[in-house]
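Below is one structure; the comments refer to it alone.
Shown here: the complex without one of its protein chains, the others still in place.
Order of writing sets the chain letters: A and B. Residues in each chain are counted from 1.
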Amino acid sequence: MSAAAVPSPIPSTPAAGSGEEAAGGLYRDAFRRLRRSPTAIVGAVLVSAFVLIAVLAPWIAPYDPTAVDLTDIRPGVFPGPSAEHLLGLDQLGRDELSRIIYGARYSLLIGVVSLSLGAIVGLSLGLVAGAFGGWVDGLIMRLVDIMLAIPSLLLAIGVAALLGPRLISVMIAIAVVNVPIFARLLRGSMLAQRRSDYALAARSLGVSRSRVVLQHVFPNSLAPVIVQGTLALATAIIEAAGLAFLGLGSPDPAVPEWGRMLAETQSFLASAPLLALWPGLAIVLSVMGFYLLGEALREALDPKLRR
Amino acid sequence: MTTATTPRDAVPGQLAGEPLLKVRDLTVTFASRGRRAVRAVDGIDLDVAAGSTVGIVGESGSGKSVTSLAALGLLGKRGVQISGSVHFDGADLLNMPDDELRAVRGKEIAMIFQDPMSSLNPVLTIGRQITEILVRHRGLSKQEARDEAASLLQSVGIGDSVRRLRSFPHQLSGGMRQRVMIAMALACAPRLLIADEPTTALDVTISAQILELLRTLVAETQTALVLITHDLGVVAGLCDTVHVMYSGRIVESAPRRPLFAAPEHPYTNGLLASVPRLDQPRGIPLLPIPGSPSDTLPWAQGCAFSPRCTRREDDCLGGPPPLAPVGHPAHLLRCMHPVPTGERRV
Partner (left out) sequence: MLKFAVRRLLLLVPILLGLSILVFLFVRALPGGPETALLGERLTPERAAAVRAAYGLDRPVHEQYVSYMGKVARFDLGVSIQTQRPVSEEIGRRFPATVELATMAMLFALVVGIPLGFVAGRRPGSWIDNASTVGSLLGIAIPVFALGFLLKYLFAVRLGWLPTDGRQDVTLTTEHPTGFFVLDGVLTGDLPAAWDALKHLVLPAIALGTIPLAIITRITRAAVQETINEDFVRTAEAKGMTKSIVTRRHILRNAMLPVVTIVGLQTGLLLSGAILTETVFAFGGMGSFMASALFSRDFPVIQGGILFLAVVFVVVNLIVDISYGFIDPRVRAS
């Protein structure tokens, strides 16, 4: 991280130097180990493929994902894969491959927006709680407890219901679920760091409390947050699919959301099982990618495993 | 110690016949996938006579603990290669079936480890941890085992022993925990006790109490003791014979008196010189051994200690020096350039 790069206005004390190096070294070390981990490589390949497909969708998709071609569609008949349509046509005669490709955009968008919103709010709460302690900490953590006591999908449904059927409601709903998780994580991590010997050493050398927290405790506490962030992208895709299945999502049925595409296939599963397979596979592979990457990061950033 | 000397010469105090524990050319190599193989123990010969006390001294990483763990089959199988032989009372421990070996461990050969906190199971009462060994090896009933466990605790100096049996490890002090470990080790009156750094994790005063306890119990029960330590001071008060290990090999071994009176190996000498002493005039500086145990050389290329040795000469680098007697027939040394009398720091 950048902690080591921040020029120090006060003469560098040994403890301050080592604290900064501890944070910087942790991430350099982690990166070195990541490059050697097969889990990380598989995860990174899946995630990069997912992100590339999402970003490049307009250029690589063979058809317009909303273009309806009814010439080959009759009730109960689903043209399977062919040379023109590699993954076949869906129930409305739209090119399945193009819909899957465009679907990556929505998943990525939902994931990134919900993660950013949830992480910003959650981390701010956690930072304030972890930095101030006392009654501020107590109040924030009670709020977090309250949010955690509601089943997350119920919370998301509630928020989505509150904001009406729009894509942004889904993002906010998933973000709200992320808030208590990030808040608790950062606060716990900071508490542990604050009690650590190097923080004590820095304080005993006269480094101010806010400096210790912002320059030493905070960067060192971020490791579990990075891991959780990666895992939260996986969860966002899954939760968005669940919400789409329950009918909460974009009100426009033409929008190629993987979750909705999968949910829609239930009525003709017997005649066109492949149409359930494609979005299912897309969800599974992208979730796996983020999950593997998260697990690899967890292992790489765990100081207990450093050798 | 080497094939050149007979066991009788090697172990002073032994009357005749085979030693209780006989280790020959024991070699342990750790080889895990994708890493360089590490030879932790490199051809160790070791004899322990019944009722004797033997010290193995060395820095961490010298292979002294691995030797004892390998001998008892406690290293696991994954990535570990063991060769050589270990005989206990004539029985081949390295090739013994697992269930037979389990019947020997704890009953005939017991062990005490360094950290008494992590060496005790945190979720079981100490009573349970002592009685389970009595039930297993001595076939006692639960009630008999409880009574016996209480008297065992008494014998290692833990009062109020009946109530203590219901304590969990975290409720005891470090010294108490090590006493419990000793009670467990001596529960079946083993013929050999291996104590691996038994006092390293303890305060100095407690450490002295524990050593004294070990000394009396071992003498009372005629148990042979192998004491593994990095602390020459601990060995000095307790052991008949001392082996000094460096980088997986024995570099000097001798009965206690000649070793402390005339350490020949620069490493042994260095170990003694780095211990502060009260009987020397103040102002004489301590002489630490330069470098760290990781500055080592594979024995095949020469003396492993040579990178840190002040007496190094070119001929130190021609393969491992032999382990050969110097003076006293039981005093063995692996060095081309022993420390001359005038330069010894003792």
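What to note about this one:
Operating definition for what follows: contacts are C-beta pairs under 8 Å (C-beta built on N, C-alpha and C of every residue); 3 or more make two chains touch, one makes a residue touch a chain.
As the structure is a prediction and not an experimental result, all values here were calculated from the model.
Within the full complex, the residue among A:Leu109, A:Leu148, A:Ile168 or A:Ala192 touching the omitted chain is A:Leu148.
When the omitted chain is restored, the residue from A:Val112, A:Val136, A:Ile157 or A:Leu214 that touches it is A:Ile157.
Looking at A:Ala54, A:Ala104, A:Ala119 or A:Leu262, the residue that reaches the missing chain in the full complex is A:Leu262.
In the complete complex, the hidden chain is touched by one of A:Val51, A:Ile168 or A:Ala276, namely A:Ala276.
Although one chain is not displayed, chain B still touches it through residues 69, 72, 74, 98-99, 101-107, 110-111, 113, 115, 118-125, 132-133, 136-137, 168, 170-171, 181, 184. The set of chain A residues touching the chain not shown comprises 142-143, 145-146, 148-154, 157-158, 161-162, 164, 234, 238, 241-242, 245-247, 259, 262-263, 266, 269-270, 273, 276, 280, 283-285, 287-288, 291-292.
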